[in-house]
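Yeah, one chain of the complex is gone here, protein chain that is, but the others are all in their spots.
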Amino acid sequence: MSNTRLIFLAVAAVISLLYVYMTWIFSPPDAILGENVRIFFQHIAPALVAYGLFGGTLLCGVMYLWKGDLKYDIIGAVSIKLGLLFTTITLLSGMLWANAAWHSPWNWDPRETTTLILWIAYACILAYRASVTDREARAQFGSIFGIVAFPMVLLSYLSIRIWNTLHPIVIDESGFHMGIEHMMTLFVAMIAVTMIALIMVELAYKVDSAYEKLMRIRMSRS
Amino acid sequence: MSAKAVVVRNLTRRYGYRVALKDISLDFSENGIQGLFGANGAGKTTLMRIISTLLRPHSGTISVMGFDPQEEPEEVKKYLGLVGDKTLLYDELSGIENLRFYSKLYGLHRDFFETQVEELSQRFAIKTWLEEPVKNLSTGLKKRLDIVRSLIHNPMLLLLDEPFSGLDKDTTEDFWDYLNEHRNTRTTIVTTHNLALGANLCDEFVTLRKGVVINQGPISQFDQTL
Partner (left out) sequence: MTSGLGAALAIAKKDIIIQLRKKFEAFSMFLFALIAVLAYSFALVSQGSIPADVGSAMLWVIIFFMGMFGFAPIFLSESETGTLRGLATAPIPAWAVYVGKVIYGFVLMGIVEVFLVPIISILFGFSFLNDIPLTVAVLVVGTLDLSAVGSMASALVMPSEAKATVFPLVYFPTATSGLILLIEITKIIVLGPGVVPIMLLFEILLAHLIAMLTLSASVFHFALSP
C-alpha cells in the first residue's frame, strides 16, 4: 500500500469520525424538527454525492467515446453502481425524514418522485449493460446511454425549484438557510461522504478491472 | 500503378479482449482488383469495416484515398461503394425508389442519376424489374439490383465482401465482366476464401491468417496457402 493512499485513508477515517461526532453530538436539535434534524445530514450528503457519481458516469462516457479505453467504461459502470447505492441511502433517509416531518414516509412529492425515477433509470442502465454480451458494444452503447440519461439528473436536481414542493429548499440565491452549527456539520458530512465514495470507487474499480483481466486471460486460453 | 488507394501501417484492432488484427501493415494500389484472402476469422471483414469507416482501429494508421477514415469519414464515404453478403435494399420500395433514395444520400445530380440507372440496369439486365417492389424479386435479381446500387454513384473504391457467395452463375459472369472492364479505372478490393476464383480475378493480393499478414504482393507470387 502506497503512502499517499495510507494518508488518504487516515484522513478519511478521521473526518468520518468527526462526521459521526458532529451529526449525533455536536449539532443542536432543531427548533421545529427537534432531534430529527440529524437525519438531514444522512440525506443531503449522499444525495449530492450520488448526483456527482452520475455526473462521473457522464464524464466517463464522454472519455470512453473519445479515447476508446475500457478503463473509463469500468469506472463509469462503477459510478452507476455506487450512485445507485447512495441514491438508495438518500431515498431511505428521505423517507425517515418525511415520516418525521410530514407523518408519512412517501408523499409523491416531485423531489421524491424524480429521485425514484433517477434510481430506476440508472438501474435500467445496469440491466441494459448486462444484456449486451459483446464487451466493446457494451462499453460503447453503455457510454452513450450514460450520456443521454443525464438530463434526468438535472431535472431531479431542479425539481424543487420548478414545483412548489413540500421539500425544504436549503440552498438558494440568498444563501444557506440554517444555523451555523448545522452548516458546519453539513460541510464535514459532505467531505466525509465524498471521501468514502472515492475510496469505494477506487476499490470497486480494482475489483472490476481484476475481474476483466481474469476474463481476458480465460479468453486468450480458449 | 504507384499511387496507393489504401495504406495501412501497424494497425491493431481488438474485439473486447480478442485481437482481430495484430499490428498489420499493407498497401492496396490504386486501380486494379486487389484480393484480400484468408480463412473465416482471419480478420478480412474487420479490415473491410475499418476501411469503410465503420470500425475504429485501436492503434496504427490507415489512409483511404488519402483520407483518414476516422478523422474525415465523409470524405472517405464519398469514394466508397459496398457489396456485402446482405443486400442493402428496402423490401417495401421498388428498385428505382431504392436507387433514388441512395442517390439522394450521395447527392447525385438528376441527369447523372438517370444516365447511371439507364446504363447499369441495361448492363445487369434488371431494366424491366425496376418498378417492382424488391420483396417480389428473386434472390438473383435482388443481388443484381444491389450491385447496381453499389455502383450508382460511380465509386472510385469498390469494396466487395464475399461478393460471389450465393450468386448465380449468370450474375457472377456479368459482374466479373464488369469488374474486368473497369480494372484500369477503379480500385476494387475483394475479400474471398475462394482462392481459385481470387487468383483468376485479382492483380495483387494480401493474405491474412489470424489477424496477421502472412503474404502480399502481385498475384504471380500467390501460392494458394492460407
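For reference, chains read A and B in written order, and residue numbers begin at 1 within each chain.
Here, contacts are C-beta pairs under 8 Å (C-beta built on N, C-alpha and C of every residue); 3 or more make two chains touch, one makes a residue touch a chain.
Only a predicted model underlies this, so the values are computations on that prediction, with no experimental measurement involved.
Checked against the hidden chain, the listed residues B:47, B:80 or B:126 yield one contact partner: B:80. The hidden chain makes contact, of the residues A:141, A:187 or A:205, with A:141.
Annotation for subunit B: contacts to the undisplayed chain at residues 49, 52-56, 73-75, 77-78, 80, 82, 84, 86-93, 97, 101-102, 104-107, 133, 149. Although one chain is not shown, part of subunit A still touches it, namely residues 65, 110, 113-114, 117, 120-121, 124, 127-128, 131-134, 137-138, 140-141, 143-145, 147-152, 154-155, 158, 162-164.
Definition applied: only the chains that are shown with their structure count from here on.
Mean C-alpha positions place subunit A and subunit B at a centre distance of 49 Å.
Residue ranges on subunit A touching subunit B, taken from their complex, read 68, 134-136, 212, 215-216, 219-220.
Touching subunit A in their complex are the following residues of subunit B: 14-18, 56, 58.
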